[in-house]
Structures are given as structure tokens and as C-alpha cells.
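Here the complex is missing a single protein chain, while all its other protein chains stay put.
As written, the chains take the letters A and B, and residue 1 is the first residue of each chain.
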Amino acid sequence: MKGLSVENLSVEIAAGGRLLKPVDDVSFSIGADECVALLGESGCGKSITALALMRLLPEGARVAAGRVSLQGEALFDLPEAAMGEVRGGRLAMIFQEPQTSLNPVMTVAEQINEALAAHRKLRGDAALAEAGRLLEAVGLERDRLTAYPFQLSGGQRQRALIAMMLAGEPEVLIADEPTTALDVTVQAQILALLRDLQRQRGMGLLLITHDLDVAKDMADRVAVMYAGQIVEWASRDSLYAQPRHPYTEKLFAVLPRLERRGERLDSLPGRVPPPDARVAGCRFAERCPAVFARCREEAPAFHEAAPGHFARCHLAEPQTSRPDAAWRNPGSAREPSRIPPAPASGLQSEVLSVRDLAVHFPVRKGLLRRTVDHFKAVDGVSLAIKAGETLALVGESGCGKSTLARAILRLLEPTRGEVRVAGEAIGGLSGEALRRKRAEMQIVFQDPFSSLNPRMRIGEILEEGMAALLPLAAPARRARITQLLDQVGLPLDAAGRYPHEFSGGQRQRVAIARALAVQPKLLILDEPTSALDVSVQAQILNLLAELQAEYGLAYLFITHNLPVVGYLAQRVAVMRAGRIVEEGAAETLLTAPRHEYTRLLLDSAPGRGR
Amino acid sequence: MLDYLIRRVLYAIPILLGVNLLTFALFFMVNTPDDMARIHLGAKHVTAEAITRWKSEHGYDRPLFFNEQAAGVAKAADTLFVEKSLKLFALDFGAADDGRDIAREIKTRMWPSLAIALPTFLIGLLAYISFALLLVFFRGTRLDTAGVVLCVALMSISGLFYVIGGQYLMGKLWHWFPISGYQPGLDAWKFLLMPVLVSVVASIGDSARFYRALFFEEIAKDYVRTARAKGLSELRVLFRHVLGNAMIPILTGVVVVIPRLFMGSLIIESFFGIPGLGSYTIDAIQAQDFAIVRSMVFLGSLLYILGLVLTDLSYTLVDPRVRLE
Partner (left out) sequence: MIKPILLWSDVLILVLLWSVAALVWLARENGQMSETLRGPWRQVMRSRVGASTALILAVYVGIGLLDSVHYVERLPDTPGQAAQYGGEVYSALDWVLTPLRENVEKTYSAPFATHLYAKETLQGPVGGEVRDFPRLKYGGAHLADVEREFWPDVLKRGGLGMLAGLLAWFMGYRLTGRSSLSPVPPPGGGGDGGATFALSPTLLFLCLLAGLLVALAPVYHVFGTDKVGQDVLYLSLKSIRTGLLIGSLTTLVMLPFALGLGIAAGYFGGRIDDVIQYLYTTLNSIPGVLLIAAAVLVVQVQIEAHAELFNTAAARSDVRLLALCGILGVTGWTGLARLLRAEALKLRELEFVMAARAFGVSHGRILLRHLLPNVMHLVLITVVLDFSGLVLAEAVLSYVGVGVDPGMISFGNMINGARLELAREPVVWWQLAAAFVFMFVLVLAANLFADQVRDALDPKSSARK
């Protein structure tokens, strides 16, 4: 048996007297020069599966059952010393966070040489020469050998990490979300590198990802994971042509696209069962659109729905069909529900207009800390948004888009330029006048965990802005909290609970409700869905679209995700190094870009096939 | 780098000035020289003339900040603040209230202090780190648990107990070492061994536990997982990666105390009769000799600031990410 095969792998974690089973009966295989994608949303157990293969599970977690064999050798039976030779040698792994995955106080050469010494017994000049060759193989200059990780960019670090793992000439390489923390252009380069290396070296590649598009570009076969189990296992072409499990089908349906503008995105209700839940039937039953009685009683087996295409679903059993089979393909069977456009009245009024805004941070040097230079985070940006309109601000990390948002809100003082909100310049405002203006512009942040104070109840969080900005008495505020919770689709008893009791998506709803509480005209959305799973992202995008239609809100939507831009925005501005390089209507800009940087962004986006 | 050093030295000036003002306020404004004279004369001999005589003998018969009787520059210069406080900046410590020259005392007494403090520091550091590493290597086992319990128990014992217990056992009962005393030259080790041993043991609980926590923090980081994924042995991961990174906070944390080693330890020196700066200070406190206390405060601050600069410099040596400018 060539490659890596995993049979009936189960992992247990003992936590606070409970026994969790984050990975349950997982089987798949990777051929000698094949790329397999392990696809799933956060918490589905895909990373733990990978760590179990490496025998690197964190303390407290252990392999409860299963067999893993590499070229026929059973890894779980090896003594630890022999496993040390396999690990980083025949089986290697790269990680998600390039910022923290390298030892900060060792040079790249030292870190590569360690692996060379451990697995190929190379030392001294021979090791150095080989390390240089490895660096060139991953597309880095040889002189980067003497660099420390802090001297490298994120993409370069990921390349260095790959070089380290190639040092042992692995038969199979595991890549755990290798590009999630990277910008889209860098992601494209790293993915291309991985693909080339895999082909040149005839390696097996296990790619762990949450991104359907990445898996589509990279994988030969795909395993879809849900709640600790593999629910679908098929060749890429078969899976992307016709998914057989309702969960996979839903994953496709919730993806925003340019073509779906104005439609309500399909959504996935409910939550994943917790890893300690004892589910009698199918784990997806509670959220499944095709559920029927048998699903709740009997756990489905892995059925071969088409040749080589397996699904863990009763409906994939050749003879089974559900009494009312009309649930399938909602797109063709039913017209997708559309979100009504915003009311036409008042659409012409400009809510936000920014003229030549710049934020420069001084760079101080020398004995007297004199300002010798300026870092131009935002350097002369102009834009305008009308009521009911969404302007997407697209750019990679460090381009200044978040600084721009803070400067617009006057959380930062701009160096020059003018910001007008509803026709009034806010640069000179202070005290009461500024406070009144703040009610008209609000912001929703990216991270649902740090954007809510963990020591305040949801009710208090929603009330804070009203108390500061609106002339409302306490009973009126309470009534408004109830109304807001209802609007963003949260239960009414949420007001008395603390943020930690809510999921990421629910917290993002709270953050939206908090911004809405003061009845703003402009909402700045700073990557509001980047930290969310795609199924939750769809719910939040739907909510945002509905709110815009109802209140004629103007959105400044900051993102790096181009499909979301196509789905949501009327106009797009592309930002790079503090400046807007191209601006235009979404359809034209996304289909016929004029600036080369826009073209690069579009070309780098995954999901276009190989 | 040079810029940085100059800036640090400039920054030291306001701090030392602050220290000076604080001690000056305590010793000359809250307390007056009259109070001092009363204490030193003793209740029986307090008369107005005696106080005045005492003050002029010890140079305390000047105004605080402004001398109206003097002329020209001396208006500001011939004052207590300049004489007793600002002169410290020139390392002019003056005379103690018993008339002896403080600077000479410091010069002769700092060597015995250093002879105790430096070995204590080095042996201690080595012992604590080794003990902590041992616990970390056996983490999750009974040995680790027992080690931590031992650490907590050891740190709950009063430091005086170690001193008194050590003297009693090693000195009185077993006759290994002389109970106290000091003798310069090569025979000094007889007198030094016990105090060094006692001070190392006295803080092993505290320090080893602290270092263990540091190692644990480091061991949870992503790069350690990378090192394991490369197939390195647990020992290599621990010594090359974890220790290498944990040494940054450990080293830079202890460098700050190195200059202060000259000042010795109050308790150890006075218990073991070492004629160092620590026992000098404690005698001064007990004799209420404010001139010495003031000098030692200034010296301590000076050495502390030196320690801060050394800390920053040591960062550049052990951490490639840090460049001073």
C-alpha cells in the first residue's frame, strides 16, 4: 500500500470530567502522489486528525482507536524513538500561523539544519549547501539562510517552514490551513508552490482547509468533515459536479457570488452538536433540509452513492428515497427569495464624503527623537457613499484600510483632508456636536470575540451607545433593546446574558445591533465576516442586506474577500499602500479591471480551477 | 546604539534627582536637623546649645534651599540641599554622623559583599534553572507535582528560618563552618560557604516555581510544535528551543540586579557577621545614622539604573529581534 491510509481513527479528550470525542471513526487515504483535501468548518476536528497522524496530540488528548499506516508501516505501533524518525522525515507537517510557527531566535539555516541532521545525517558545509538548495526549491534566495524569522514576511516564513519540512524528504506532507493567515496574492503563490513541489517530488499532500475554492484548486480527492466525522469522500470532479451529502450541498449554497447579487443567500440554521453530545442518529439531522424520521433514529453508514463517491447519509443508500423528494436543488426548483432593494427616496443624498484624507505616523530617530520621516498609512484617499449604497473597500493587510476606517470615525486624528458625514465636516467638531455626529456613523469589527466586553451583559452592551448618544429614558431604552434583538434575530432573553454564552455568529449579530442602536446613517463594516464560517457568513450577509433595504443605510464594507464584494457591493474601491488605485461599479471592476493590481487580486482568488 | 546610551544616561538624571528630592524631603523637611540632633544627643542632654553645637559639628547648620546670609553663588550653593544631596552626584558622600568617611567605608566593604553576593547569584541561577528544567522535563508526572508542592512549601518558610536553622545545624551542631565572621584573603571561603548555601536554598522555592512557569509558557508555543514536527527529540526540543527562548526573559530579568550585588544582602551579612555594605547599612539604620542611609539610597538607585541599561544591552545580545536605537 503506497501513501498514507487512515482507518477508523478516533480521538478522545478528557476535559473537566467529561469525555469529548472530537474525531470519531475517520477513515481516508492519500495516494503516493495525490493531493487530498480535508475540508470542514471550524471545530469539525480536521486539525486534531492531522495532529493525531503525526502523534503530536496536545496533552489530555489521546488516540482512542484506529490505525494509520505509511507505506504499510503502522505508525501507532512504533516506539517514540522510531516515530521521531518518521515525524519530519517521511511524514511532515506545516502549520497555519507563519508568525508563530518558527523559532524566533534561530536563523533559517539553523532551523533547517536541525531537520537535516536529524533525518539525513548532514552536518556542516554539506548541510548548509543542502539548506540553500531547499530554500531555492521553495522560491527563496539563498542569502535568506542567515535571516531570522522576524526579518521575513508572512509568505517568506511559510516558504521557510516548507523548506524545513522538505528537509526530511517526506513521502506525505500535511498542510494545516497553510494559507489562511496570508493575503490572497501570497496565498496563490504558496498554493502554487505546494502543488509544484507535490508533483515534482511525487509526494502525497494532505491539505486541511475550510475553503471550498482552495480545495477545488488543489485536491484530487476531497473528504468533507462535519462534527468529528467524514460525511463525504469523493474525487474532486465528482464532488464539485454533484455533492451527495446535504451538508456539502449547503456549503455550496451559502457561498456568496457576483451572480447571486440581490438574492437571499441560503443559510444553515442551528449549530453543530457539541463534541460530548451523544447523538443517536445522524449528526446533521437537526440542521438538515432533507431530514426524515429514520435520520434521528439510526446513524447513517458510509454509502457509495456513485462509483468512488461516498456519503454518510441515508439518502445516498441506493434504494432509499424520501417520500417527498422535492427538497433537492432549491436553486432550480424554487426561485431564490430576493431581498427588496432599498427605498428610492433619499438615495441621492451623500452620507459620507471623504476628500484627500491622509494619516501619517511620524518615524522618530536619533538622540532627540526627531521626526525624520513619516509612515503614510493613508495617503490622500477620496471616496463617497450615498444612502442605501454599499462601497466595498478592498485591499491586502497593511494597505491602510482599517486606519482609514478609524480616521473616518475620528478615533484617529487625520493628518490632512476632510470627512463629511451627512454633509457636515466632522474635522472641527468637538464636545456635544461631535457626540451628536457620532450617532450617525458606527462601526462593526472583525473579531466577534474581542469586540464585546466579556464582563458586560448583552443588554448593557446595547444600552451603552444609547445612553451616551440618544436622549432616551431608561424604559424607552429597554424597549429599544428588545426591538434590536428581534431585528438581528437573537432571542429576547439574550439581554441578560454574557457574550461568552454566544457563538461567533451570534456575537457578530450583537455587534451589529450595538451599532444600529444609535440609528446611524453610515455603518463601517471592518471585515465583519472574515472570522466566521461560511454558513454563518451567509446569515450575517443576509442580515446586513435586509437592514440596508429597510433603513437605507450606507455601508463602507472593508474586506479582502472578492466573492463577498461581488455579492454585496454596488461600488468597489481597491486600496494599496495607502492610496485608492481603482474605483468603479462592482460589475465592471470585477469583470474588466483596469489597474494591474486589481487584476492581480482577481487572478489570485482561488476557485478558478487549475 | 551610542545615541541610545546617551539618552539612557540623560534619562537617569531626572530619576536620580527624584530620588534625591525624596530622601531630602524625608530627612530634612519632614524630619528636621533638630530632630536628628535630639536623637543623637539622647533625651538627657538636649539643650538648645547642645543641639546647635551638634548641628554645626555635622554640617547641618545651613538653610535648606536658600542661604540669605551668603553672597553670590553661595546663596544657592551653601545650603543643605547642595551640600548633603547634590554632592552625591559627584559621588561625594561626605562623612557619617559618627565622623567616618563614607566613601572609604564603601570602598573597603563592597568586596566582602561581592564575595557573598556574586557566588550566590551564579550558583542560585544555575540551581533554580536546573531544578525548573527537571520539573518541566517530567511534567505531568508525580515528580513534577511533588516538586511543585515542595516549592510552595519552601517558599512559605520565613527566610529567617533558613538563616537561623542553617547556622544552628551547620555551625553549632555539625561544626562544618564557623557560625559567623569574616577574614579577607584565601581563607575567606570558610566563612562564605554557609551564607551562600543558605541564601541559595532560601529562595529556591520561589525562583524554581517562577522559572517553571516561564518554561511552561514557552512550551505551549507554536514553534515548539514545529520543532517536534521536525522529528527532534524531546531533550533537544527542551534544551535548544524552549530553553533558548526562555533564557531571554530569564537573563534580562536577572541582569538588572547584577550591579546591586555590590551592595550585598542586609540579612545575610548581618547574621553571618560579614563586614560588607549590607551590614554597614543595617548598622546605620539601627544607629539612625541618616547620612549613611542617604548615601546608600543614592548608591542603590545609581546601580539600579546601571542595571536597567545593562538589561537593555543584554537584550541585544540574546534576542536577535532587538536593536537599540
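In the analysis below, a contact is a pair of C-beta atoms (placed from the backbone, for glycine too) under 8 Å apart; a residue touches a chain by one contact, two chains touch by 3 or more.
Since we're looking at a predicted model, the values are computed, not measured.
Colleague: Of A:96, A:113, A:209 or A:442, which one is in contact with the hidden chain?
Modeller: Touches the omitted chain: A:442.
Colleague: Would you indicate which residue among B:118, B:201 or B:285 is in contact with the undisplayed chain?
Modeller: B:285
Colleague: With the missing chain put back, one of B:51, B:263, B:291 or B:309 would touch it. Which one?
Modeller: Once the missing chain is taken into account, the touching residue is B:263.
Colleague: Touching the hidden chain in the complete assembly: which of A:339, A:511 or A:540 does that?
Modeller: A:511
Colleague: So that we can see where the missing chain sits, which residues of chain A does it touch?
Modeller: 406, 409, 411, 434-435, 438, 441-443, 445-447, 450-456, 461, 464-465, 468-469, 498, 500, 511, 514-515, 518
Colleague: I need the residue numbers on chain B that touch the omitted chain, in ascending order.
Modeller: 14-16, 18-19, 22-23, 26-27, 30-31, 35-36, 38-39, 152-153, 155-161, 164, 167-168, 172, 213, 216-217, 220, 260, 263, 266-267, 281-282, 285-286, 288, 290, 293-294, 296-297, 300-301, 304-305, 308
One rule holds in what follows: only the chains that are shown with their structure count from here on.
Colleague: What residues on chain A touch chain B, complex-wise?
Modeller: Listed in rising order, the residues are 54, 56, 59, 81, 84-89, 92-93, 95, 97, 100-107, 114-115, 118-119, 148, 150, 161, 164-165, 167-168, 365-367.
Colleague: Residues of chain B touching chain A in their complex?
Modeller: Residues in contact with chain A: 3, 6-7, 140, 221-223, 225-233, 236, 240-241, 244-245, 248, 318-321, 325.
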